[in-house]
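One protein chain omitted, others in place.
Which chain is which? They are A, B and C, in the order written, and residues in each are numbered from 1.
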Amino acid sequence: MTINNREELRKKIYTIVFESDTRKGRLFDLILLWVILLSIISVFLESVASFRERYLTAIQILEWLFTILFSLEYAVRIYSSKKPWTYIFSFYGLIDFISFIPNYLSLIFPGAQYLMVIRALRLLRVFRILKLSRFINEGNVLKNALKASVHKITVFILSVITLVTIIGTLMYIIEGEESGFTNIPIAIYWAIVTITTVGYGDISPQSPLGQLLASILMIVGYGIIAVPTGIVTVAIAKASEDSKEKCSFCSSIIQTEKANYCANCGKELNPKK
Amino acid sequence: MTINNREELRKKIYTIVFESDTRKGRLFDLILLWVILLSIISVFLESVASFRERYLTAIQILEWLFTILFSLEYAVRIYSSKKPWTYIFSFYGLIDFISFIPNYLSLIFPGAQYLMVIRALRLLRVFRILKLSRFINEGNVLKNALKASVHKITVFILSVITLVTIIGTLMYIIEGEESGFTNIPIAIYWAIVTITTVGYGDISPQSPLGQLLASILMIVGYGIIAVPTGIVTVAIAKASEDSKEKCSFCSSIIQTEKANYCANCGKELNPKK
Amino acid sequence: MTINNREELRKKIYTIVFESDTRKGRLFDLILLWVILLSIISVFLESVASFRERYLTAIQILEWLFTILFSLEYAVRIYSSKKPWTYIFSFYGLIDFISFIPNYLSLIFPGAQYLMVIRALRLLRVFRILKLSRFINEGNVLKNALKASVHKITVFILSVITLVTIIGTLMYIIEGEESGFTNIPIAIYWAIVTITTVGYGDISPQSPLGQLLASILMIVGYGIIAVPTGIVTVAIAKASEDSKEKCSFCSSIIQTEKANYCANCGKELNPKK
Partner (left out) sequence: MTINNREELRKKIYTIVFESDTRKGRLFDLILLWVILLSIISVFLESVASFRERYLTAIQILEWLFTILFSLEYAVRIYSSKKPWTYIFSFYGLIDFISFIPNYLSLIFPGAQYLMVIRALRLLRVFRILKLSRFINEGNVLKNALKASVHKITVFILSVITLVTIIGTLMYIIEGEESGFTNIPIAIYWAIVTITTVGYGDISPQSPLGQLLASILMIVGYGIIAVPTGIVTVAIAKASEDSKEKCSFCSSIIQTEKANYCANCGKELNPKK
């Protein structure tokens, strides 16, 4: 095998394992997704007591099989990359690594095998297969919307944390230990459960004063939940506006799909699509 | 009876059972809706123990009456259709079929009669009666909005599922069996109950670390609930914009109801309304 | 006292009890609001066991005092109205009537006095006092928004009711009586508690299949809650847009408060403000 052949083989493997434009590449990704799904289900089943007791050996063999498979895949990916280190420290590279390493670790630390569930993150690869579709664009709209509202949301979350700290402490003073508000951190936990409208009911105020304060917190929380929604909605509206094609002269949005002239200023457009 | 007469009869029946533009057709649909409602209530009552014990025979007679009525109606619909197979495999055709078949099945498989509640779907027929009103248009705006945001919502739901899988597993490792987190699937169930802010409280974290993680999940879920709302709001805004009449020259929205000229470009409009 | 004087007195009383533009009229409304508030609090206190035992006589005297006061006020309102029947059958007239009648009824039917809490509706009078402020306008924006979205919300609520009926019945079949799903109506009640993300936890699925179905319902409900929000948001955006002053020529919104000319078409405006 000459160096040229080797290089060619590397490239061929690369297009299969990293890209999904070719028929083979897409098939590889599809099989991989199913194997990932199966491996996650096997982790789930191991945690169910009745399954663990009956099929422990079968599950363990399966998990080692998946682990070896993923280890091999990881090796192939490193081999076929032009710049292996770039891959290793990329987002997907790190996920690929931590998706098989817990099983090796479980030989030393029992219980570590459950961390294999992190390989659920590998399922995000599904968006790669759908690369050619509208999903990337839609995902970008969401990402841009969240990025644009990160400052507003930080201000919002800091205000909420300050609020629950103060309300939680007040409830600790009002309700005391008998109602389950045994310390301030647990009272803050209750305030978060309440303001987010989750409301487990494992801890709830018993005294009239506590119930009054809780009522106020709920109605405030009712209004407050509107704020992140408002922020994100406006951001999504803006992001999906920005993702539309615009006239390069008057920057007005091109409404019609196949317009040759801008409907606003009449200048001729260079339709790229 | 000549063939012509038969054909005429078929057509006459068709306008009564399938359309609701004529007085008779509307009356038929109205009576049908009430019968459907009554038949659903009778299924409800059968499931209530105290009723079942006392009035079992009466309820069963009633249910068979409704079943025979719906069977007859189904036969008439098939008879009066020009293309029976198109009706049979249409959305409403299938619903009509599964709304009476469970009772026949219950002769073989006891308990199947509860599936008759699927006939609740027949109530969607109410929109047919209201055909002439604005409901169809409004329904279309909603449908288009949901259709337009299906990609964004898919991205969103896949991310949420990945998140609850990982958080659920972490909680299983942290909390363990004593707090009710007996296996990973149940821990994921808890994570979904929490992130959607339902919060039954049948399972809830007991350890400080678990409560900290739950608090983070809740605050994240608080922000996350904003995302589908934002997506749908923007889509509804766009869909209701699209449903407005537009100038065929400059594609700007016609604000005034009875405009003869476009307010933007001054071209004459052909008012259809 | 001549007829003229009587008529003058009637008018004078009318401006006090029905209007709130004059100093006396505003004072009357303000005192009335406090009396209403006190009377509601007295109904609350009567329901609290510890209060009822100790201060029963005092509370009853107070309630009869309020009842007689409201009866007198009602008589004065009828007397001073030009068209008494219009007042009696108006929204406020009916509320005024049912706010004192329960106490008389409680002489015959014990327990009816709690219905006096309906007088809480009289507190809506607060908006009358604030008549001159921006509240009316803001209230109208909300009212118009809700009115405009009533068709969309009807379609939405009918779909939700159909969904919870079917899911509730499925859960009744899956979970059975041991988990608290004792009959279909209660299972539908559970489905409503779940889809609205209230989640009391008094009834919750115990079997894995039931928990899977509940998870799906929750995630669907998560997306579904976005729909009414989207509908109302778009409607409020439109209603608050409509409430702005517009150019009578080109119907574009007048951005600047004290514009003399339309910023869009340049026509002179007739500034009313």
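In this text, a residue touches a chain if its C-beta (ideal position, glycine included) is under 8 Å from a C-beta of that chain, and two chains touch if they have at least 3 such contacts.
Note that this is a predicted model, so its numbers are computed, not measured.
Within the complete assembly, C:Ile40 is the residue of C:Val17, C:Ile40 or C:Ile174 that touches the hidden chain. The missing chain, though absent from the display, is touched by one residue of A:Val48, A:Leu123 or A:Val234; that residue is A:Val234. Touch with the chain that is not drawn comes from one residue among C:Leu62, C:Ile101 or C:Ala145, which is C:Ala145. In the full complex, chain A touches the omitted chain through residues 151-152, 154-156, 158-159, 162, 165-166, 169, 172-173, 182-185, 194, 197-201, 204, 208, 211-212, 214-215, 218-219, 221-223, 225-227, 229-231, 233-234, 237, 250-252.
Although one chain is not drawn, its touching partners on chain B can still be listed: residues 197-201, 229, 233.
On the side of chain C, the interface with the absent chain consists of residues 40, 43-44, 47-49, 111, 114-115, 117-118, 120-121, 123-124, 126-127, 133-135, 138-139, 141-142, 145-146, 153, 157, 160-161, 185-186, 188-189, 192-193, 196-202, 225, 228-229, 231-233, 235-237, 240, 255-256, 263-264, using the contact rule stated above.
Going forward, only the chains that are shown with their structure count from here on.
Superposition of chain A on chain B using C-alpha atoms only gives a rotation of 90 degrees, nearest 5. Distance from the chain A centre to the chain C centre is 41 Å, each centre being the mean of its Cα atoms.
Chain C has its Cα centroid 29 Å from the Cα centroid of chain B.
In chain A, the residues touching two or more other chains are 197-201, 229, 233.
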